[in-house]
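Got a structure here, written out as structure tokens. Questions coming.
A single protein chain has been omitted; all remaining protein chains appear in their positions.
In this document, chain identifiers A, B, C and D correspond to the written order of the chains, with residue numbering beginning at 1 in each.
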Amino acid sequence: MTGLPTSPLPALLVGFPILLAILTLFFRPGVKALVGLAGCLLTALLAFIAFVEVTQRGTVIHTPGGWDPPLGILLRMDALAAVFIGMTALVGGFISLYAWRYLRAQDPATGGYPLFWPLWLFLWAGLNGLFLSNDLFNLFVTIEVISICAVALAVLSGKAGALKAGLRYLLAAITGSMAYLFGVALLYGSTGTLDLDHLGQVLEPGTTTTFALLVVTLGLLIKMAGFPFHFWLPPAHSNALAPVSALLSALVVKGAFYILLRLWMEVFGVGITYAAGQLIGLAGAIAVIWGSWQAFMQTSLKLLVAHSSVAQLGYLLMIFPLLILPPGVTADSADWLSVTWTGGVYQVISHAIAKASFFLSAGIVIMAVGHDRIESLRDLVGNMRITSMAIGLAGVSLIGLPPSGGFVGKWMLLKGILLSGQWWWAPVVVAGSLLTAGYVFMLLRLAFAPAREKEPFRPVPKTLEVVALLLAVSSFLIVFPADYLIQFLENSEIFGSGIEAVLKGGFYGND
Amino acid sequence: MIWFLTIVLPLLAAFFAVFLPAGRRGSGFILAGAALPALWLGLVEVSGVTAPWFLMESHFSLDTPRRIILLLTAILWATAGLFSGSYLKDDARRGEFSFYFGLTMAGNFGLLISADVASFYTFFALMTFASYGLVIHSRTPSARRAANIYLVMAIIGELFLITALYLAVESAGSMLLADIPPALAESPDGPFIFLLGLIGFGVKVGAIPLYFWLPLAHPAAPAPASAVLSGAMIKAGLVGWMHLAPVGLVEWTFLSLLMVSLGFTAVFGAAIYGLTQVDPKANLAYSSISQMGVMTVLLGIGLYGDIPPELLLPAIALYAFNHGTAKALLFMGTALPAKVGGAWRILMWVGLGLGVLSIAGGPLTGGLWTKSLVKTFLGETSLPGAQTFMLLLKLSAVTTALLLSRFLHLLYRIKAPSGNVAPAFFLPWVLLLLAGGWWTMSPGLLPGELLSHISGAKGIMDFFMNLQKNWTAFWTISIGVIIMAFTLKFTHLNVWPTKKPSLPPGDFIHLILFAGAAVAKPLRKGISLLESGIQSIPGPEKIFYIISDSKRTSRISSAAEALLRRWEFVGIGFFIFFLILFLVLR
Amino acid sequence: METYQIYSITSGVLFVIGMGGVFLSKHFIKKIIATIIMGSGVFLAFVSFAERDALSFADPVPQALVITGIVVAVASAAFALALARRIYQLTGEESFTIEK
Amino acid sequence: MSVLIDSLLAILIVYLALQCLLAPRLTQTVFLFFAFGLALALAWVRLGAVDVAITEAAIASGFLGVLFLDALRDFSFITSGKQESSDAANHSVSKKKPAFLSLPGVVLVLGLGLFLLITLEAVWKVPESGGLTAATEALLPESGVENPVTAVLLNFRAYDTWLEMGVILLGLLAVMAVGGIKIFPVHRKTPEDPVLQQVILFFTPILFLFGAFLLYFGKNGPGGAFQAAVLWGAIGILLHLGGRPVLTVIPRWLSQLLLIMGIGFFLMLGFLLLAGGASLFEYPPSYAGVLILIIETLAAISIAVTLVSVFVHLNQLNKEESN
């Protein structure tokens, strides 16, 4: 990693939100929200600056304390990290705006859940830290920061349902973290290093490595709610406050996916086989079908959206089997690799935006009608034009219909599937899309249906509606920079040591 | 220009007549005036035109036989138009009548002057469908029934026709009608294609066995409409046949014999069945079928190959001309006896008598001349059984005379008005009388070759004045008339029904309808059962709805999800996942 | 058998016991304690590897990691405990019930 | 001999862990947990990780144990009839039928068994050497401290430690989020207990001094901020229990400042260094020792205050319930 330009930005990306989080503690609730919001917007700004920096200068690094790995920790901001950070900033920025107005409206007595702001800023810092980190243990710390923030945010409403869901979430998260950390311990024991690049070079196959790989993977799968470990997600996401649900679904679960992607692509070359990839893909496929079906069967709005997240995360898992070459295939002839992984990343972004918008809209609806039964959507179109548009657009993006971002993501995924010859995933994508269409249009159908009994829609702050709509529109607008983003990812030196080594097929002899 | 006027004027007349206020005269003049360009085209030879902008590039031109028929048609439409003007003066639906009348006229003219398939078919269809409005005009149940049967038959005919045209055009490689007969002669599928056309146009011609609609539809229409239906439109089918038939180019024994024998079947069958009718118009309709049989025979001869088309086709046209004018005269004449009184009745009866004679081929009429054309060609053909056919032809004069004298008898029974009255529509009738079948002998109509072929150097008048011929014609007709008179005179021999036809008009159609009703009822029931069956078969989406909307499904899936949420099962999932992955990676 | 191996074996056992506890225990408190046992297993593994090739001192990196880890685990556990207590306070439930 | 001791200790640890989870009563569980923590601390010592041992004993076992003990006052000590009636035997702490005897339980235990075997194989096969001892040793002089663990914690991997301080603060925020939105609960007078008062009077200075000792000597020997913080935190907890809620009597801003002092200073220092062109937490070598000491001190105070606050909040949950 030497030779790459250093930049203070990675450090700032983590430090700055935390500084702001600390600052907010000093203010009265009302002011706290303002300071928090300002902080969020500044953080987003910082993230964009950093993103631009990477587009200009390529990968930049930062070594806190000035110590090089393996003893020190390396923060590396490459294209992948930059994209994730940018995504967090975009979605997070919108959600912050929304939250500012929403929380005040929900809880005017105490100035709108003042703890939201420090927690959210901490969460943001944690996410940035995670995306930047190049160190196994540091990753653990960041995911713990994220987990605690996420759960704390999830229980912010203080309702019993939220608390129970939160505890379930927290225990699952801790279990996942501990499994991950056990794997890290074994890896450290085997190699004496925690640095990802270094580890990828020195890791040797063997039971220990395999076992470590497995517990790390499974731990992360628990944290990203991959099937069959999605048990915590629907209750937690559906019981949280609307902006929190959006944050959790859009950003938090992506953290674990990010690590998984990095580890599998950069580090675990020696351990994984084609069949293992297939298994992960299978889990993803089941998640797609199961989650979509469950979403389709829900009668409560937020549970529906939450189950939809389970399914959408399944899509992300489905890129793993494609990224692992079957025996006898060399990376040179595998033309689907870059389309698959960039497509997966793109899918992450589009899902984040669409799902955030979806949750925010759901929050608006619930605020307006006072409950979250799906029936409440009746005649939504007549009463809340903007929100129904937001739901419609976000839903369309989730289904993956053109010209949404979800479409580009799904397009690339499907193309990867077909190019790689692993056609058996294609029906899953199709069925998933159909079921997604099923639940999205179930909502829209109700939105167009006439109201049964006259349940008045309470007025809702316009800001909320506009933010949700803006996000929904963004899920379409991201189609425009898609080409740029994908090129940016493809041309960068991501997975520098890892994917090259992995993809050259060198480590695939054992299957 | 004149070509387009021929079509456009009737169309304009049709639309204009609709808006003419009720009770006003003048629609007759408008309709008659609209036929003038056609009349002009029939009389004066005008070179053809091409209209590249019309349909799929249209050609309009006339050859001799079609010009003869156009003339006939124009005369009939003009007189019928005039006739209708006063005949239907007080009819509530006069406007509608004029509308359909005009449209039909346009179609009829158009199909005659068309020289390409597309425009021919277009006008043919226009005529077919527009005449539906004429048939149904009275809106009585019987008219409705007749009209609907007509429509069904017409559509069946159209289907055969379009098939024939597809095949013909394909084998000819050209849309020009003139190219079709040679192509059919060449093509191995020629006979088949012609057979399709035979059926398709046969409906209009009223050929056996497709004539059922005719005795129902022609009488149902008002008199002027019946006149054009039976006099002019029926000839459209004949023209169609003539367009397809490769006369003189082929020797299709089977088709030739088929046409000749079907023709004679019509000649006798229709004549005899017609005797049982009490409605003079039905009687006439059967006569039309019978007469069209003669023309079928003529064309059938042509398919045997030894008669050149330049001779045969004009001959057919001439026969058609004679029959057309006379038949129209008689049809319109059916409206007269109830309205014409006093001295005018003499004129009426003379006219009617002339018409009857002309159709039967009586002495000194155009019918004598045209029938001898048939005889000539029957004599010349080498078709097997020609001699028998000749005999039959002679015999047909008897049956025709019998049938038409029955017609006169039926008219005679109509009570005459008192006083010396004649309705306004008597005048056009007289005009038509004047424009009768004699014209068939005018040099203006007769192609030179045909004339010289038949009458040699002696000329037409000599032929026409030939005593022996006239005598033969006379006595054969007399036999028929005498039989009629004899049976009428002697009460105990008089079997002629007067109130109710002993057999219904439309003959076999009733059997068909009866059989059809017997079959249709269960069939319809079966189909509607099938339909309801189809309707009750859930589409794929319905099946999905049933599954997804059922309570049970949601119970099962929420139970399954609840199970997956239990920590034990998460643990089991963890270990299963772990173990499989571990085994895979080992 | 080296010392560190005894403890690394123990660490594996602890990890598995903890994991079993998470999945099988009912009571919130027990589940929380199970996660801590799991964590202890992990930390023990770290430290046991640290000990194996001690020079003048045992490998300090794992030790530092473990100290950090313990604090993180404790923070999580305290949070979980707060949740558990609050749930009990609000609903009287002390273990996860099957949700409708 | 040492193998024997270690083996026995290992067996004890495993036994305690199992018993802790299998004990039918929560009280037993919590006390076994204390014991487990102490046994583990012994194991750390056996492994030469004295810093870890102190941390374990202080925080994982001590502080957390106290929290559990405190929690016990909420939950029924033994399985009471109340739960059995309200919820069928399925999900309560049942003496008669442990969870692992149900069908999924059996399957799970089988799975665990297999998992254990594989885990042991994996652990057993860890190579006999590896690690960063040598690297640390080489760079130790540059770190400004002599205790290698402290060097790693506060210099080599200061970034981790800084984040970890954030985690502790987060822990407090999270606990606050659970309890409601009050930053500091209103103090309610508790009846004074003379014995407790004596204990407090006796222990406060000792704990304080010992903490300061650990903090200062953490530079060179075992000990450091966390350990010191727990001791200081213990003072706070004792004072609180004794009816002297220090945190509620000092001004709000001050308590908040105390809370964030550690991480805040650390971060500001980092930013200053960044501004000066260095990396985050890249101390100038000559000041490294001093800076680390300052950081440690401030961190210890912050952590202590945080721990007390956590305790107070949890304790307060209980109070609210009793109303």
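Everything below uses one rule, namely that a residue touches a chain if its C-beta (ideal position, glycine included) is under 8 Å from a C-beta of that chain, and two chains touch if they have at least 3 such contacts.
Definition applied: contacts and distances are computed from a predicted model.
Taken from the listed names "Peptide/nickel transport system permease protein", "Proton-conducting membrane transporter", "Ribose import ATP-binding protein RbsA" or "Cytochrome c", the protein name that UniProt assigns to the chain not shown is "Proton-conducting membrane transporter".
Listed by label, the shown chains that the missing chain touches in the whole complex are A, B. The omitted chain makes contact with just one of the residues A:202, A:329, A:401 or A:466: A:401. Interface note: of A:339, A:384 or A:468, the residue touching the hidden chain in the full complex is A:339.
Listed by residue number, the positions of subunit B touching the unshown chain are 52-58, 118, 121-122, 125-126, 129, 133, 136, 139, 144, 147-148, 151, 155-156, 158-159, 162-163, 166-167, 169-170, 527-528, 531, 534, 539-541, 544-545. The chain not shown here touches subunit A at positions 339, 346, 379, 381-382, 385, 389, 396, 399-403, 407-408, 410-412, 414-415, 418-419, 426, 429-430, 433-434, 437-438, 441, 444-445, 448-450, 479-480, 482-483, 486-487, 490.
The criterion applied here is as follows: only the chains that are shown with their structure count from here on.
Chains joined by the most contact pairs: C-D. Per-chain Cα centroids separate subunit B from subunit C by 101 Å. Note on chain placement: the centre of subunit A and the centre of subunit C lie 27 Å apart, centres being C-alpha means.
For the pair subunit B and subunit D, the distance between C-alpha centroids works out to 107 Å.
In subunit B, the residues that touch at least two other chains are 565-571, 574, 578, 582. Contact with two or more other chains is made by residues 99, 105, 108, 112, 115, 118-119, 122-123, 126, 130-132, 136, 152, 156-157, 160, 164, 167, 170-171, 174, 178 of subunit D.
In the complex of the two chains, the subunit A residues touching subunit B come out as 172, 207, 210-211, 213-215, 217-218, 221-222, 228-231, 235, 271-273, 275-276, 279, 283, 293-294, 296-297, 299, 438. Within the complex formed with subunit C, the subunit D residues making contact are 2-3, 6-7, 10, 13-14, 17-18, 20-21, 26, 29-30, 33, 36, 40, 43-44, 46-49, 51-52, 55-56, 59-60, 63-64, 67-68, 71, 74-76, 82-83, 86-87, 91-94, 99-100, 105, 108-109, 112, 115-116, 119-120, 122-124, 126, 128-134, 136-137, 148-149, 151-153, 156-157, 160-161, 164, 167-168, 170-171, 174-175, 178-179, 224, 226, 310, 313-314, 317-318, 320-321.
On the subunit B side of its complex with subunit C, the touching residues are 562, 565-568, 570-571, 574.
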